[in-house]
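Here the complex is missing one protein chain, while the rest keep their positions.
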Amino acid sequence: MLIDCPHCGPRDLAEFSYQGDATRTRPDPASTDTKAWLDYVYNRPNPAGLHREYWQHAGGCRAHLVVERDTLTHEIRSVAFARSADSGDAA
Amino acid sequence: MAEYSALSLLKNALSGNRDWKPAWRKPDPKPRYDVIVIGGGGHGLATAYYLAAEHGITNVAVLEKGWLGSGNIGRNTTIVRSNYLLPESLRFYEFSMKLWENLSHELNYNVMFSQRGVLNLAHSPGQADAFIRRGNAMRHGGVDAEWLTPQEIARKVPGLDTSGSARFPIAGGLLQPRAGTARHDAVAWGYARAADRRGVDLIENCEVTGFLRDGDQITGVSTTRGDIRAKKVALAVAGSTSRVLQRAGIERFPIESHVLQAFVSEAIKPFVNCVVTFGAGHLYMSQSDKGGLVFGGSLDFYNSYAQRGNLPAAEDVMSEICAMFPAVARLRLLRSWGGVMDMSMDGSPIITRGPLPGLYLNCGWCYGGFKATPASGYSFAWTIARDEPHAINAPFTLSRFERGAAIDETGHGPTPKLH
Partner (left out) sequence: MSPRRTRTGGLIDRARTIRFTFDGESYTGHAGDTLASALLANGVSLAGRSFKYHRPRGVFSAGIDEPNVLVTLLREGVREPNIPATQIEIYDGLRAESQNRFPSLAWDLGAVNQLGGRLIGAGFYYKTFMGPVIGPLKGTRFWMMCEHFIRCAAGLGRADYEADPSRYERVNAFCDVLVVGGGIAGLMAAEAAAKAGKRVILAEQEPQTGGFARWSDETLDGKPAHQWVAELTERLTRFDTVRLLPRTAVWGYYDGNTLAALERVHDHVARTPKGHARQRHWTIRARDVVLATGALERPIVFPGNDRPGVMLAGATRRYATEFGVLPGNRTIFFTNNDSAYEAAVAIKRAGGHIAAIVDVRPRIGDAATALATEAGVVPLTGRAVAGTKGSRALSGALVQAFDAETGRLSGEARPLECDSLAVSGGWQPVLHLASQAGAKPVWDEDKQAFLPPEPAQRWTGAGAFLGKFSSADALASGRDAGLKCAGKRPSRARLPEIAPEALNPAPAPVLEIRGRGKAFVDFQHDVTADDVRLAHREGFVSVEHLKRYTTLGMATDQGKTSNVPGLAIMAAARGITIPEAGTTRFRPPYSPVAIGALAAERYGDLKPERFTPMHDWHVEHGAEMTPAGLWHRPLVYASAGETVEQAYIREAAAVRRSVGIVDVSTLGKIAVKGPDAATFLDRVYTNTFSTLKVGKARYGLMLREDGIAFDDGTTWRLGETDFLMTTTTANAGAVMQHLEYCLDVLWPDLRVHLTSVTDQWAGAAIAGPQARAVLERCVTGTKVDNETLPFMGIVHGQIDGALVMICRLSFSGERAYEVYCGAGHGQHVWEALMEAGEPFDITPYGMEALGALRIEKGHVTGAEIDGRTTARDLYLDWMLSKKKPFIGSGLMDRPALIDRNRLRLVGIVSLDGQKLGGGAHLVERGSSDEPGESIGHVTAYCYSPALQKYIGLALVRGGKARHGTRVLLSDPLRRRFGQVEVVSHHFFDPDGERMHG
């Protein structure tokens, strides 16, 4: 698998560290809604098909990327910096 | 149907093996059952068997989308052990071990459970302490465990790099003598045949496409072979749990699907006589009866339903096996394959009623489902039949996350890939 890091270019899977689902929303830090925290920490959509997920370019620029990848074929549709991605895990 | 024995083998040989009957029927689905078990893998088949054998519930169908045993029961490295740390896990897996020890007789099918021992190598004083803690937990839980010195290990497992100059010298090893390996396919076939003999319908090529409901209550399933109704619907589809639950409207669940690769070398004459695991990485190896070295390591570390892995994970495994057994470098890799794991949030399974009325759930097996097969089927059948958990699966609920009662053997927390 090759991931096209927007900073470093296409690099091998071995350089990246998988950081999981990128659709989760962290509750407000001060929230006391335990259900919301539980959902954030434990639950995943885990789709068979297109999956939005974080990868860190750990062996490169160390940026976290949002990757859209098909979990049935491993085909990668898009890659963007997590910091500039419009949705996902922002508090 | 005839019993299998040396005598039946001889009788059939004399008649040219022409009189053997199918190991199980190939029935069409009936419109209605007492219990539907979704998933014709090890756990589903075992569940059906124990429903019939222990609870007298025989109006049962097992629905399998492919062929029986096509999931992880046929893709694992066949290790059976109960060398766990936490009391909940120990109780469960030791219960399983006891079922394993009589399984061939119980099923009248040789599942080839061979108690050749599982040896966990420790490579630092800290790791040795952690392993001794686990071994002592086993002994206090009534499970066999021994601590071996590096010298004892060198005698027991020739070919291991036990030299002090190894990159990670061996500090000792935790041995569970009663642990071992079994023939994975035979477990599926043995349970299938035994369940079929008790009247269970095993229905292959039958994929569940949706759930029939009455309000919240699950009342059956729609399948590629038509609608089938049942009082109780039980899921045993580890690897595909999220996918099937989505068809019941449950969109988020504490499981990720990951791919795990396994490997086998060309067959050689007896080389290693027990299961050995490498503690300075993640590797487990044994030798099959056919002679191939069977081994595996870590996940590929990304969500996948593809039953295929990639090179970096494979290369890691190869470098670790060579570090452990330097002679293996010269042997050749014959085949590799991938299985899809239900990775749960604490590394432990979920066997429980719910999450919807009429639905029962058995999932989250991570790497460890094979050895659990008997206890999983036994306790799941109990839960389905009695609507309450057996003592061994009572802690393995879905609500444990809510309560903060995770059963976290490795201590890695809610990062599924690390379990």
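Order of writing sets the labels: A and B. Residues in every chain begin at 1.
Simple rule for what comes next: a contact is a pair of C-beta atoms (placed from the backbone, for glycine too) under 8 Å apart; a residue touches a chain by one contact, two chains touch by 3 or more.
Note that the structure is predicted; figures quoted are calculated from it, not measured.
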Shown chains that the omitted chain touches within the full complex: A, B
Residue among B:M112, B:A234 or B:A372 touching the omitted chain: B:M112
Per the touch definition above, residue among B:W24, B:Y93 or B:F253 touching the missing chain: B:W24
Residue touching the undisplayed chain, where the options are B:P31, B:P125 or B:G226: B:P125
In chain B, positions touching the absent partner: 4-6, 8-10, 13-14, 16-18, 20-24, 26, 66-70, 74, 87, 101-102, 104-105, 108-110, 112-116, 123-126, 128-137, 139-141, 145-147, 158-159, 161, 167-169, 180, 183, 185-186, 189-190, 204, 265-271, 280-281, 287, 289-291, 306, 308, 310-311, 314-315, 318-323, 326-337, 400, 402-406, 408, 410-414
Chain A, residues in touch with the chain not shown (by the definition above): 1-2, 12-13, 17, 19, 22, 26-27, 29-32, 34, 37-38, 40-41, 54, 56, 58, 62-64, 73-76, 81-83, 88-91
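Following the convention adopted for this analysis, only the chains that are shown with their structure count from here on.
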Averaged-CA centre spacing for the pair chain B and chain A, given as whole angstrom: 29
Touching residues on chain A, where the partner in the complex is chain B: 1, 12-14, 17-18, 20-21, 34, 38-39, 41-48, 51, 53, 69, 71-74
Of chain B, residues touching chain A in the complex: 240, 242-243, 246, 251-257, 301-306, 308, 310-312, 345, 401-402, 414-417
